[in-house]
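Missing here is one protein chain; the remaining ones are kept as they sit in the complex.
Let's look at chain A:
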């Protein structure tokens, strides 16, 4: 802090300090603390607040543990988000490798710019595009019918639709970290592996993937977090049988009218995501400082 004041003087130094304090204390810390406070209090009528029943308890969390439908949806969301992360990784690894090691600098520049275009368009529209593509009488069914791959139109909305839409929405969050990681691999290492007789698959498995571990971990962490916290893809592309945990949270706030329970569910989601993030980064030995590049 002394350095900040030494560099910018007392006026600017204090201003910078105040701005950062407003952000971290007022806009990040205080809201989260209030959410925790809500999560451990019962939902009471205004007259009862501060009364004998207004005590901290684990009731809202236990409610989630005991309510079998919500519990199932919670675990399904965790599992499906992990699946989204894995599928996105599988989809993104080949082009990331190509861009980082095989393409000419000109190709790389053009392809990277092209790749960012769907990313710049907002998530609701990206999801809407899938909503139109996957409609019962939509283009995908029409093409598959015309090719004779299916003889009845398929209902894509539901688990399949949500997965497809989410993988699509998060490609860039996976592709860029992996691309950055593979780019720093010296090509002579790949050539050495080839010269020593390793097949393409073995070269990837033993040389490229270990080198890109940090990038892969970063991409997976972001994708998992975005998928678990997504509302729009399950809302548009889902079916009644494919409800997402965020939809349950939304219902507590705006239909069930129990904000305390909603806050408890949101807290569980937050703890889940932070745990997954920190454990994955620890396993892959990635520093948090390197994540946000």
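Heads up, the rule we're going with is that a contact is a pair of C-beta atoms (placed from the backbone, for glycine too) under 8 Å apart; a residue touches a chain by one contact, two chains touch by 3 or more; residues count from 1.
Simple rule for what comes next: contacts and distances are computed from a predicted model.
Chemist: According to its UniProt entry, is the unseen chain "Binding-protein-dependent transport systems inner membrane component", "5-oxoprolinase subunit PxpB", "Circadian clock protein KaiB" or "ABC transporter permease"?
Modeler: For the chain not displayed, UniProt's protein name is "Binding-protein-dependent transport systems inner membrane component".
Chemist: Give the residue, chosen from A:40, A:63, A:86 or A:231, that touches the chain omitted from the document.
Modeler: Reading the full complex, the residue touching the unseen chain is A:231.
Chemist: Considering the whole complex, not just the chains shown, which residues of chain A touch the missing one?
Modeler: 1, 3-4, 7-9, 11-12, 15-17, 19-20, 22-24, 27-28, 30-32, 34-35, 38, 91, 94-95, 98, 113-118, 120-126, 128-133, 135, 137-139, 142-143, 168, 171, 199-201, 221, 225-226, 228-232, 235-236, 246, 249-250, 253, 259, 262-263, 266, 269-270, 273-274, 277, 287-289, 291-293
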